[in-house]
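Below: one structure, written as structure tokens.
A single protein chain has been omitted; all remaining protein chains appear in their positions.
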Amino acid sequence: MSFVFWIIAAITLGGALTAVVLKNTVHCALALTAAFLGLALLFLGLDAQFAGFAEILVYVGAVAILVVFAILLTRGSETPKGSVYSRYSVVGLIAAAAVFAVLGWAVLQSAHSFPNEQAVPSATAQQIGIALVGRYVLPLEILALLLTIATIGAVIVALHEKEETNG
Amino acid sequence: MIEQLAAAPYPQSLSCCASYATRILWLVPVAPMFAAGVIALLKQPKRKTSATLAIGSLAFSLIVSILAFSHVVAGWLSGTLVRETVNFAWLHFGTTSVELGWVLDPLAAVMLVMVTFVGLLIFIYSVGYMAHDENYTRFFCFLSLFAGAMLGVVIANSLLLLFMCWELVGLTSYLLIGFWYQKPAAAAAAKKAFLTTRVGDVFFLLGIVWLFAQTGTLLFYNNGAGSIEHGALAALLAQPAALGLTAATAIGLLIFAGAAGKSGQFPLHVWLPDAMEGPTPVSALIHAATMVAAGVYLIARVYPLMAAGSLTGGTSTALIVITWVGAFTAVFAALIAVAQNDIKRILAYSTVSQLGYMMAGLGMGGVAVGMFHLITHAFFKALLFMGAGSVIHGCHEEQDIRKMGGLKADMPLTFITYATGMLALCGFPLFFSGFWSKDGILEAAHGWSISHAPFYMLGFGALLTAFYMTRQVSYVFLGVWRGHKAAHESPAVMVLPLLILAFFAVVLGVLGTPAWPWFHGFLEGHAAPFDLHALFEPGLLLLMLTSSVIVLLGLGLGLRVYGGKSPKSTEPDTLEKAVPWLWAILRDRFYIDELYAATIVAFYGWWGRVADFIDRRILGGAVNLVTGLTTLVARFNRFLDAQFVNGGFDKTCEELATSGGLLARVQSGRVQGYLRILALAVVALAAILVWSSRP
Partner (left out) sequence: MTPLTAHLLVAALLFAIGLAGALTRRNAILVLIGIELMLNAANLNFIAFWRYSPHPEALTGMMFAIFSIAVAAAEAAVGLGLVIAIHRHLHSTDLDHMNRMKG
């Protein structure tokens, strides 16, 4: 594996780790953004240009900002007093460690049977577009519906209930 | 034997269908009972109303009785023996039933007229005698009830109905003897009478039950199916009982035991003299004329049963027993009467003695002989008692004959009537009814095939009767007055019945002379021709002469010993001076009462204490033990229940609640917790999958 890969992987993992560890929630959100960027670079490294740019557009451009907005709206900017970890967090750590252990074991165990094509695939925007309205038209429509509902739903859920004024 | 029965007293020419007289016969006992009921329900004691009701109802019964009697006489005149019954079923159980009913036949008719007539006279007498008593109303209520019950006994066609009225008669006797219940002697006498007759009644009831078991019916006459008619008697004779007796004899003896109690035969005679504690009208009615006669009437009623089963001597075992008991009682009581000093007590023992005569007459001579003496005795004994009452009333409630004397001058009417009655009782020849009736008995005794001893006993009894009655009359009416205040004659309302009864004491004799044996013929349903020459039949004439001699001898002896002399009450009696030891035994009534007190009464007292001990300590103790155990078990159960059942249940519920609470903590509501567990579960699953897919 190339050296670049490991740098990008380090950025990603470091960002992720920072995101879950820091006390200040805004700092966590910023670290998250770094993690997203790292991921996008990884996608680009895997010749999935569309996915990489989609990652930047959506995640870095929308989700991260959404998270920041949410933090600010919920007064998460202050550093909380007391612990940021919940009461039974050890169990969670153990669970996460166990998950990594199992996944890693699974990967390493079946590594010999993985495919390993070296040819660079082409995934142009045109190909993706044709696939979207061709083969994957149904998921596309469903996704459209889902996004509509999610948008409306999010607005309704977060809407400030005003007092009814007679009028 | 059955043929003998068929030919004997009650021939087949019966008229069985009930005439008008029989159908209204039930009014005779019901009218006085109804009057008693009305008097009992009066709110306040009303003297005139109660007396009128009582006398009126009994007068009504007298009228109906005369009607019935005339119907029977009409039948007799036309040659048939009237025996009409009205029977009805009372209790049904299963296929059998117990029937009650009433009967009208010569025996019942004669008895009805006697009871109602004598009763009516005594009721009228009581108006005067009880005039100063506070409980006048109660007296007439009880008297009416008694009259109704006695009339019920007379007309009963069912042994059960007879027994019910018999018991009612006993109850009213108790109520009337103990009428002045504030006096302890009266209360004790009433109790004694009830208990002594009770002893007889137990045997009577046994006899009734046995008869019902054997024959299936308690009716006397039921168109051939009655318990004393041919079919039943044949069955009873064929059935052997214990001790070599047949069922007929055994039942007859049991019924006689009941009659002996009521009629004061030895050994159940002890209550009759004590019953003199009651008012004199009561003594006259109940203990002279009617109730004590009920026993004799009962024997006359069931005579076919008594006479069934003759032995070789031509008479049955039951009748032999009756004769001996009667004869013995006659002499026994007469002996005791000689040494008594209470005017009523002498008459009481005289009654016992005469009842013995009646029983002996029934046993030896048959129904007519015994019943004739019963009828005549009723009249003159009632007369004597009422006369004694008049004397007591006139001597200001004095009853000791040693404190009387010379009343011939002060109470002439009483003296004349009393003397008439006394002579009738003694059997003074020819003009007095007692002579003819007693002679009938003596004639039967003379001709008795079993033994001549009763004849001599009854003759001796007649001698004694004359003797003690003369003693009584000379002490009371002759000699000089030994009392405190002067005596006076009784009012007309008391004297008039005396006169009427005195008349009948003389005249009734006419109905039973051998010259015209009307009574005999009437009862047995055959003609009674008037034949003066029958009087002069040699055997009969000798007998009449003998009895006359006995009576005159007795009278003479009495006058010799007591006539005209009037010893002071503090001095001993003339006879007592002569044979003090004999006098003491006679005066103390042969110590029978003392014997009973020492044996039976003492035994019952002891038994009562034993029973009380058993009841309270043993049975009561057992009950208490059970109670205690049950309480213990209950307490233990409660403990178990509270601790284990309740407690266990409660604890289980607590455990459930606690565990529920514990389990509920799983639903913490915290999403992160759920996620943790989810993550662990997924890890586990994945591990399993990976492990299972190792190459």
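For reference, chains read A and B in written order, and residue numbers begin at 1 within each chain.
The definition used in the following text is that a contact is a pair of C-beta atoms (placed from the backbone, for glycine too) under 8 Å apart; a residue touches a chain by one contact, two chains touch by 3 or more.
Please read these numbers as outputs of a predicted model, since none were measured by experiment.
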### Query
Which chain A residues touch the hidden chain?
1, 5, 9, 12-13, 16-17, 19-20, 25, 28-29, 32, 35-36, 39, 42-43, 46-48, 50-51, 54-55, 58-59, 62-63, 66-67, 69-71, 73-76, 80, 83-87, 89, 91-93, 95-97, 99-100, 103-104, 107-108, 111, 114-117, 121-123, 127-128, 131-132, 136, 139, 143, 146-147, 150-151, 153-155, 157-158, 160
### Those residues of chain B which, in the complete complex, touch the missing chain
664, 666-672, 675-676, 679
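Rule of thumb we're sticking to: only the chains that are shown with their structure count from here on.
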### Query
Once you find the CA centre of chain A and the CA centre of chain B, what distance in Å lies between them?
126
### Query
Along chain A, where are the residues that touch chain B in the complex?
86, 88, 91-92, 94-96, 98-99, 102-103, 105-106, 109-110
### Partner chain A, residues of chain B touching it in the complex
672-673, 675-676, 679-680, 682-683, 686-687, 690, 693-694
